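Contents: one structure, followed by commentary.
All protein chains but one are shown at their positions in the complex.
== chain A ==
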Amino acid sequence: MSSKSNLSEKSIGVVGMGSFGTAIANILASKNKVIAYARRMEIVDEINTKHSVEGLKIHESIEGTHDPEYLCKSCDTIFLMVPSAAFMEVVRAFSPFLYPYHMVIHGTKGLCLNLPSNKSLDEVGKISRKNILTMSEVILQETVVIRVGCLAGPNLARELYASQPAATVVASRFNEVIMEGQRLLRNDKFQVYGNSDIVGVELSGVLKNIIAIAAGALAGLGLGENAKGLLISRGMVELVYLGNALGGSLKSFIGLAGIGDLVTTCNSTLSRNYTVGYRLAQGEKLTDILNSMEEVAEGINTVRLMKAFVEGTGMRAPITENLYKVLFEDLKIEEALQYLMKYPFSVDVDFL
């Protein structure tokens, strides 16, 4: 397999040119021809004429399009890098042009609610595993593509864009998808690990957002590093329990996509979820925070889903439950913290 591009070789598709999508497209473009899909026409024009995305310079060879059919015809391997709120919609738009020979690798951290039509989460209240879809499950449900993978890990887009050293996990049940991901993404500054437990890896990326909000809140209260250490380790336990209940394996949660991403997110003021927690602790209202943010803080949705899931299965998840109260039921962060400090955790680690 040569990494040199030639005319007969197909391009690599990147769908969604948000910050993470742009960073990945840039990495891909150093080895291959890349076709990038953006929904907004002005972004497509900017890519094609100025070789930049919202002012950020990108690789000159990246071609912009907003035609799903063209992208699917030109590419065998497609990276789906859209926010979870738009994920279902984009997948459905691409579905008519996807065929079983396509490989799709997504980099979206989020969950999708799968309820019978005409029901909403508030009406149902409690949900079970079959009401929750991970992003790879959305792809499997909506398209004919079966060779699906996901990209997860401590990958702050700005650092990737600046070519700082980092690593990621490509997870798929298919070895060939992992190999393809490694072949396309790996370079001197970017290490790519493989994992066959795709659901576990996806869940790691999703569930850590809950803890990230809590970490932001602790910082917003002006608390120090001891508190953060406590939160991360207890958060890890909660993540493992929830993740197991949703069908992921422990190994993935203590790997790069799990603990690696958790530590990064909980320390990063760049993270959107962290910011939400921070501003809440500073006394702002959730609606105001959300209105003033450009990109979605995925953790908020995750907290809602997980709270309903916890109630549906009869588990306990103290951090998630209290965070839910803070976000949606006006519980004071200080009170939630008090509650957690009194919670009878008796054993340090009981999942290994």
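Convention: a residue touches a chain if its C-beta (ideal position, glycine included) is under 8 Å from a C-beta of that chain, and two chains touch if they have at least 3 such contacts; residues count from 1.
Heads up, the rule we're going with is that contacts and distances are computed from a predicted model.
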Using the UniProt record as the reference, specify the protein name of the hidden chain from among "Glycerol-3-phosphate acyltransferase", "Membrane protein", "Sugar ABC transporter permease" or "Putative ABC transport system ATP-binding protein". "Glycerol-3-phosphate acyltransferase"
For a quick check of understanding: of A:55, A:100, A:125 or A:344, which residue touches the chain that isn't displayed? A:100
Per the touch definition above, residue among A:39, A:126 or A:173 touching the missing chain: A:173
The listed residue (A:63, A:76 or A:137) that touches the chain absent from the view is A:76
Which chain A residues would touch the chain omitted from the figure, given the whole complex? 10, 76, 95-96, 99-101, 144, 146-147, 173-176
